[in-house]
Structures are given as structure tokens and as C-alpha cells.
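For this view, one protein chain was removed and the others were kept in their places.
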Amino acid sequence: MDSKTLLEIQHISKSFSQTKALREVSFNIMRGEVRGLVGENGSGKSTLSNIIAGVYCQDSGKIILNGKELNVSSPIEAEEHGIALIVQEIGTIEGVSVASNIFLGSEKKFVSKGLVNYRKMNEEAKKALNEIGIDNINPALNVEKLNLEERKIIEIAKAYYIHPKLLIVDETANALSSHGRSILYSVIKSVKEYGGTVLFITHDLEELVKVCDGVTILRDGIYIDTCYGEKMVINDLKVEMVGREINDHYYRTDEESIVSDKVVLGVTNVYTSALKNINFELHEGEILGLGGLSDCGMHELGRLLFGLDQPYSGTISCYGETKKLKNPAEAIRNSIGYLSKNRDTEAIILQSSIKDNICLCSLDKISKFGFAFPAKENVFSEQWINKLKIKLKSKSQYVADLSGGNKQKVVLAKWLGRGSSILVLDCPTRGIDIGVKEAIYELMNELKDKGHAIVLISEELPELIGMSDRILIMKQGKIVCEKKRSPQITESLLIKDMI
Amino acid sequence: MEQKNNKSLSSNNSDRWMGIFINVFPFVGLLIVIIGFSIFSSGATIRLSNSIEVFNQSFALLLVTAAALFLLSQDCLDMSIGATIGMAGAVAAYISKTSIPIAFISAIAVGLLIGLTNGFLHGVLGINAMIATLAMQFILRGLLLIVCQSGTIGIAIGMYALDNTALKFVICAAFMVVCYLFFQYHIYGKQCKAIGAGKTATIQSGVNVTRVKVIGYAFMGATAGLAGFFTVIRTGAAMYNTGNMVEFDVLIALILGGMPINGGADSHFRSAIIGALILGVLNNGMIMLGLGTYPQLITKGLIFIFVLALTFTMRYQLNKNKRL
Amino acid sequence: MSFGLHTIVVKERFKMNKKIVNFIVVLMVPVFLYLFFLLLRPASFGKASTIYIIFTQSFITCIIAWGMQFLVSMGEFDLAVGAEMVLDCIFAALLSARIGFAGIIIGCIVCAFVCGVIKSALYRMMRIPIMILTIALVYLLGATGGLVTNSSALTIKSAYTFLGRAPGNIIVFAITGFVVYLLTNGSVLGANVRAVSGSVSIARNNGIHVESTKIKSLILSSMLAGIAAIIQLSHGSGVTPSVGLDSIQNIMQPIMSVFIGFVMARYINIVFSIFIGSILMSIISNGITALNWSSSIYNVVVGAILIVIMAYMNIAEISVRRREEKTGAMKNMKECGTI
Partner (left out) sequence: MLKKVAALFLAAVLAFSLVGCSGQAQSSSGTQSSGASSSSSSDIKIGLTIYATTDATSGPMCKNMQAACDGMGAKLVITTDNQDLEKEVSNIENLIANGCKAVFCLPYSDNSIPRIASICEKAGVYFGFYWYDLATKSTHDVCYNSKYFLGNIYEDDVWSAYTAMQTLNKAGASKIGMFGLPTGRTTTTKRDEGIQKACKEYNMNVLVTDRVNTNTSDAAASSVESMISAYPNLDGIVIAGMTQTCLPGVIQALKNLHLNGKVKVACIDFNENQTEYFEKGLINGVIGGHFTGCAWLAVLAINKLQGTPLTDKAVSIQDQFIVLQSAEDAKNYTSYLYNELPYTKDEFAKMSKKLNSSFTYDDLLKTIKAYSVSDVMTRHNKT
């Protein structure tokens, strides 16, 4: 290998239970470069970065750092090899001080005479913060006194503090305001200056092109391509990310949207701590796309529609009449179904049979005097298993060992079985292989034709553009723009609104 | 944790065997205990007379275990079962002097009340189940001491007639059948298991978890009341320590019956019956062999921990995803 | 079941004046309780000796509570501590009969350590909630004690009991308190515990070994229980095995002190707040004796208090969340000029 290469990724594969997150991925990263890593959600960006940073460990393949094979079992070890990761989700712990957060897991550094010297730690933390140009955060302060952006900045400081050889930034920009971003970019610059390398993951391609020297594209866990300099043209990148022109065959084919004007779900002036003045109407047979950055409030809105959260003010109305959705049960009674973003923990019961999962919320329908006997359950579940073509060994098989797509189908089967006519789907295709995605899109179309109304919450713009009759883009809890279905809509158009 | 995934696809075969073992070992356990003791005691334990005693002695246990199944299947514990039995028994004994039917009703009513309180504390106020019920246990034991101030509370002579094996058998059988139906086939039973397997998902399937929990504790309490009634009939009086340590017996019984400690879809009704029987035979046998209090406790404790360890590690191997 | 302690165990350092105010506020609580009993029975509560006794009697409770706090803040419960202490005392008494005073210390500490190791080994193996595991252990340890002693009472020579009375117990208590303070606020373990109680997953991703943190805390709680056992044995100068769950009854006070401690930890350092909690408990038990209430009341009171505290903690947590939600929503509404 030549001395310019810092990191060689060789044939990395990783699968979570049945879904393949990474397939035989291999590419190199040079010293001192800022490398972008792009791909749709579920294309394996985060998985890869987590493997490099030692959060996960790969099923097969190896990572070579400076010519030596790197096998780390924990982020702390990775840190010792000079690899730092800024994670996508919240990485700070409430209830402990900023300093303790910055040096979480490495308190030993400050042990003198068997005790952690917190004064020293605070000073160190102050330094760390100053290094990235922050001086208004008291390192002794409890993190829960800070807002999300400040917490992210603390994580940046934490990552930069060790002057990593390789700094991995995983979709951090999303949570940051312009000020925060400028800090992040200056950090990236200075890492580059002292000869370090940065692996930068983001959705925002403009930003990416500005910051990065080169960019690597992943698609569905497969390495596609790496291109440098002027070759980084946003649209080409997109094409490569998605692997097809937008409006590819397996999205909806019809260009204009036919929607009955019967309103099934209405939201008026809803406020919560995460949502600001939400107003929209959902019509029968409409697919309403909700897009935005992951913390823009669309997921909260989804929970709200299903009665998991209550609006602080404002009203929700189903079929014209105002309803108080105190809890999911209430929502279900109003024939609302919900597919949560974190499917495995919230939408289905992994350690329970497919049959039970499908029947669970329809039990009252298939039971006599409250008794639901196997015969009936089998008939019921079979009917929906066949309708949705769920691949399985047997009905009494546990959901845990189904593939992501089939799990998703089980959830849908559950709601269709219940006869819910309003479906709130939060990232229905997250972490699912192309094939199944397609099936789910088809299904959505069918449902649309049958007159179901669907709220499609998604972080994948092509999906939104491809599927929805209307797209609402949210930003910091507000609906910032509404776009009717038309071939003119492009991702860049939406992204502009999102950021 | 993640590393566990590496071989998630492999070792399906051994998994299958483990699964079979987990389902079979309660039966095996029962056989071992019965045969073992009948050999040790040169057949004394399997005489009909003794078998009847075993039934009489484990009657209360059978009832409460069946009821506790509903709770444990939703990953809840009740440490106040014994105290509830004591309290209900005391009340029943006290009232029996005026009227036996009323005594019967009031025993169940008291149990129900206690159960509802537990349900409220855990289900509504969300206090950790074990702590809440443990506190409840201490309160009840305290009250029991005050209630029994005047000495033990004796039952009315007329009540002795009720201590008749046939009657108990009928009641027990009926109770078991009802519980079986409800646990395996009724919506409620299914919801219990669902909660144990995945609470959030169950909530998002529109199950009112609070209600399920409160009902569970209420039923537990009522059953404990019933058990208390028959316990005092059996002993002839309620004492400050009536029903001592029953909750632990229940836990052991369920574990021995092959119940997963945190409930879920793997819980079957047979666990209750088999477990209770194993424990009944075990207790009876250990007395027949003349084991003292401490060896008895130690044996029970060790068996408990061991079976727990065995089944739990196996289940852990079987469904790692659960804890990811 | 993390008890939302991450919202409750909040420490405000570097705010000297505020700290003092808080300290006084918290100190008021036991003072008021004391005054309450003083009014009910001035004759007995009016004396310095009573105050002294209230203090000394809170030592044992407090030390056990200090041991428990680590596990409890991580949402785990060790109910075997009581049974362990009995066993510690038994071994100490037996040993002291052979090798004199040293036997008491060695016996307690060694036995405590062994118990701790057994517990952690079982936990490591089974990964079941520590509470269930320890419930089983309560019976085992209790019965072991019974077998060892043939359920007869053991006593130690009165020459060895000076750790049970002033100044012995005060010194032991002070030293233990100092060590615990350092462990909680100065040690890596303390930091890890805080991290785990905050968020298991993040802690794990930052290379903190959650299991081993819990195991360390398990052993720690056993060790502190061992120290408490030393004072207990010296104070009572005798020990009898306890069967079944009786030994849990003995640790109800510490458990409650821990919870009270967590509630108060918003205002002062957890170590002190737990001490104050145990003083509260000791005031109550003394009060009940002083009023010569039927001592059966005691169990009832203890249980009730525990429930009330737990309920309070949960409700407090919920209301905090509600308030945050509300303020957030209000902010947004202002922002959009709706109000």
C-alpha cells in the first residue's frame, strides 16, 4: 500500500438479523482528505461509520489503518487509534456536567491519587471548547441545561479534543444552525490542516460539495463509486445514490394526482413543544408526504396523529368531527393506524408469533364473548399474510427472525386487518431492501386506490416525490412549504426549503 | 451486545434442541421429583392417602400460582400474595362467626381491594411493581399484627365442614379450567402475554396497558382472598404469620413450571399447574424425609436459582434480539 | 425502570451561596419532623441524649443506604443486603471467638466480599434483574446462617464491642462517609454509575462497561453492608439467624433513606441527602417508641412512607416532563404570535 492511504476498508459486510446493511464494501481513504459519504437512508452510511468507530463489529471483512489491521470492540479503543465519531443521534448524557460528557469513559485520564480531579477536567474541557471557538459554555454546567445544538457542539468538541487522525461526522449538520455549521466546518478545516482525515456524512449535497475533496457513494449497502474534485456534480451524485433517474418505475407512474375532496383527517393550529402552528387536511385516497430533516418535527407530528402525544393547543378532527386522541386506542377506534419509525421496538413484538402480531389489535373483531380461538386467528392472519405475500416458514414463527421488509409487512397487515383507513407511516422503507421497498410502494398505491388515506413521513426525498400527492416540508416544527404532485419537483427544490 | 449477532444465523440446530428442552424439562422435573421421593421414602409418598395430602397442602398454592401466571406473563411480580392470604383469612375468620357466606364474600372482597391497590400503585402511579408490593406486604403484615392483637382469630365450628377434599377438588378444577381458557384463548390473556413480550408495541396496538395491569392485580388479590379463606378453614385459625412466604413459593413454582422470568409469548398455562405440583411434591417429600427448615429453604433456593439460570441462559441464546 | 433518576440526580456545583441556601432548606426537613415529635412528647424529645441517640442509630441505616445508592440509581435493587449482614455478623462472631477482636472486622469484611462476589457471578451469568436474583439469595443466605449456627444466638465478648458505641461508631461512620463521598464524587466508578443511570446505550457507546459497572456496585454495596455489619454486631453484641424475608424488613429503612436521598439530591450532594434520609427514619422509629404506639404500627408506617416517596418521585418526574412540554409549546406559540 502507498503511504498516502490512511484507511483501507476491505470487503466489509454487516447484517442485522435478516437485513444486509453492508455487502462487501471496500474503498480507501487518503491521508489529509475530507471524504464525503453519501447514500439514501438505509444505504449503510451510518453502519459503516459505526463499524469503523468500533460501535458495531463487522460480520466479515477487515479495516486497515496505517497498514495495520484495526479491530476495535469499543469506541474508546477506536479513540486510542485516533478515530473519533460524532454520532447522528444525541450523544450526551443528561444529569452530568459538560466536562464529564466530553471525557465520558476516559475519566481515567484525570485520576490523580486514585481520584478523578474534576477541576482539572473542567479546565481541560474549557480548553477543548475554546479550541473550537466556544467560550460561552461553562464546562461544570449540567448538560440538561443546554439545548440540542449546544449539546451537539459539545460532542464536536469531544471528538476534536483528541485531534483524531480520522474524524467521522455522521449527519451532524442536520441538527445545527448556520452558526453551528460554521463551527463544524472550521473544525473540519483544522483537522485537515494538521494532516488529519475527515469522513463526512450528510444529506445536503451542496454543503457536501463545498466541504469535501472527494465523495464516496453507497447504495443499499453496496459500494458504488468514489469521485473527486470537479467530478462531484450534484445531480450525477443523486443519480448514483438512487441508482436510477428520479420517478423510477417502481414509484407511482401517474403524474397528476386524483384525490377526492372528502377530508378524513384535519389538523388545525396544533402546538406542542416540538410543533408550531400545524395546519393541514388529509383527503380520502391521498398520500400526503411529510418531509424534512430528522429533527424537523415530522416524527413528533406522526406520534401526535396516533394519540401518542397530545397537542398543547389546537385540534385534530377525524371525518369532520373534532376528536381528542388521548391514547392509541382512541386513535385506532377512529380507524387510524401507525407505523413507528423504530419498528422493532414500537411497531411489532419481536418475541411473539406472526399470527399474534397480526391479530393483536383486531382481537375484539375476531373474538366471540372475548374468546378468540386459534381456528379463527389462523383464518384471519392467513388471509392477510397472503394478501401481503409475507415470506415465512409458519404463522407461529417469531417475528424476530423475519427480514426487515417482511416485518414491515406484518405491521401493515396488522393495520389493514384492523381495517384502519387512515395510515400514518413513519419511514416505512427504512432499512429495507429494494425489492421489498417496491412491494410496499405498490401496496401504498393499491391502498390509495381503495380510498385509504396515507400520511407518509420520510427522510428520503425521492420516495416523497415519487409517492405523494402532496408534500409538506417541515422545518424546526413548522410547515414551511406545500408542493402539489408534479414532475417539476426536484430534491434540490425541497432541500432548499428544508435547510 | 452487537457481537452476539455474528452467529445469529448459525446454530439453528442447537437452538431447536434448546427449545425442545425448555418445553420438556418441567414434565421431566415432575417425574424426577415424584419417582425420586417415592424411592427415597420407600413408596410412602405415592400412597393415595399421601397424594390426597399433597393436593390438600398445595391447593392454595395451585390457585394463587394460576392467578400469578397472568401477572408474571406481563412481567409483573406480586410480593404481597402471602400477606393478602393472611389478611383475607383473618377477615374471613373474624366474620365467619356471624355468617359463613358473608365471610367467604368478604375474604374475596378484601383480597380484591388489596389487589386493586397494588394495581393502582404499579399500573397508575407507575411505582416499580416489586417495591410497591413489597411495601404493601409490610403494611399488611403490620395490620395483621394489629388485627390479631387478641390472639389468633378462630373460625366458626361450622366452617370445618367446608374443608372437604372433594369440594376443594371441584373448585380447583373449575378454577383451573377457567384460568386456562382465559389465559390461552381470551383477549385478556393474549394482551397479558403481549405486554410481557413488548410493552411499547402493545401500547401502540391500542391495548390499554394500565387496565390490563390493574385487572391482573385485582384478580391476583381476589384469588389470594379465596386461597386465604380455604387456608384458615384448613388451619382452623388465622394468625399473624398466615401465608408466610407464599409469594416466593409461587415464584419458584412458576419457574419450575418452565415460565420465563420476564413473561412474554413463551408463557404457557401448564407452567402454573406443573410448577405448583412439583413444589407440592417437593415440600411434602422433604418433610417425609425429615429435612429441617433450613435445608428445605436451601434446597428450594438452589433449585430456584439453578433452574432460573439454566432456562434463562438458554432463552437468552434463543432470542438474543430481545435484549439488543 | 430507571426511576428517571437522571432527572432527579442533578448536582449543582460552583454555586456557593445557592449551595448553602439549599443545604439549610434540606436541613429544615428533619428539624421539622423532630419538632413535631417534640410537641407530641416534649419530655423525651427535649433532651440532648435523644438527639445523640437519633444520630448514632442512623449510622447503620446510612452506611447500608450509601452502599445501595449506586445500584438503585442504575435502576437495580439488591434485597440480599440484609441477609448478607446477618451472615457477616455470624461469621464475625464465630471468628472473634477464635482470634479475638480482629475476627469481627475480618469476618464481616471477608464474608461481605464473598457474598458480593457470589452475587456478581450469578448476575454475570444470568443477566436477570438483580432484584429477583437477590430475593432467591435472601433465602439461601438466611438458611446458610441458620445451618451454621444451628439457629442459636451468637454473642461476642463485651471487650470487642467498642465499635458499637461512641466514639468507635462515630469514627467508623465518619471514615466510611469520607470514603463514600470520594467514591461517589471522585471515583471513576462514580462517574460511570452516573453515566449509566443517565443513558445505558450512550454510556456503552463511550466504552463504559455497563455490566462491570453494575457488578462493581454490587460488590461495593456488599462491602459497605459488611462495614455496617461490624457496627451492628458491636452495637447489639449478638446475632441470631433470620429465616425468610425477615432480613428484608431490616433493610426497609436503608431503602427508604436512599429514595429520600434521591429526592433531596436536587438540593445537596447525594451523600449528605442520604444521611439526612436515614436520620429522618431514625427520628420516626424513636418517635414511635417514645409515644409507645403499638409497635406493629411501625411496619405500616414504614411501608406507607415507602409507597408515598416512590409515588412522589414518579409524579414529580411526570410533572417535570409536563412543565417542559408546556413551556416549549408556549414558547412556540409566542414565536408564532398566537398569544
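Here the chain labels run A, B and C in written order, and each chain numbers its own residues starting at 1.
Keep in mind that, in the parts below, a contact is a pair of C-beta atoms (placed from the backbone, for glycine too) under 8 Å apart; a residue touches a chain by one contact, two chains touch by 3 or more.
These numbers come from a predicted model, not from an experiment.
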Ask   = What are the shown chains that the omitted chain is in contact with?
value = B, C
Inquiry  = Among C:60, C:111 or C:135, which one touches the chain that has been omitted from the display?
reply    = C:60
Inquiry  = From the list B:56, B:184 or B:210, pick the residue that touches the absent chain.
reply    = B:56
Query = For chain B, which residues reach the chain that was dropped from this view?
reply = 41, 44, 47, 49-50, 53, 56-57, 93, 144-145, 148-155, 157, 160, 163, 231, 234-237, 239-244, 283-284, 287-295, 298-299, 302-303, 305-306, 309-310, 313, 316-317
Task = Could I get the residues of chain C that touch the absent chain, sorted low to high?
result = 41, 43-44, 47, 49-50, 53, 56-57, 60, 86, 121-122, 124-125, 147, 150-153, 155, 158, 161, 164-165, 232-233, 235-240, 242-243, 246, 249-250, 285-286, 289-290, 292, 294-296, 298-299
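Basically, only the chains that are shown with their structure count from here on.
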Ask   = Viewed as a graph of touching chains, is the assembly arranged as a line, ring, star, complete set, or other?
value = complete
Inquiry  = Rounded to a whole Å, what is the gap between the Cα centroids of chain A and chain C?
reply    = 42
Remark   = Going by residue number, chain C touches two or more other chains at none
Note = Among all residues of chain B, those touching at least two other chains are none
Note = As the complex stands, chain A meets chain B at residues 15-17, 55-57, 59, 73, 306, 308, 327-329, 331-333, 338, 340, 344-353, 356, 359-361, 363-364, 367, 370-374, 398, 400, 414
Note = Contacts from chain B onto chain A in the complex sit at residues 2-3, 5-6, 8, 181, 185-188, 190-191, 193-194, 197-198, 200-208, 264-266, 319, 321-322
Task = Sort out for me which residues of chain B touch chain C in the complex.
result = 1, 77, 121, 125-128, 130-132, 134-139, 141-143, 145-146, 149, 244-245, 248, 251, 261-262, 293-295, 297-298, 300-302, 304-305, 308-309, 312-313, 316, 323
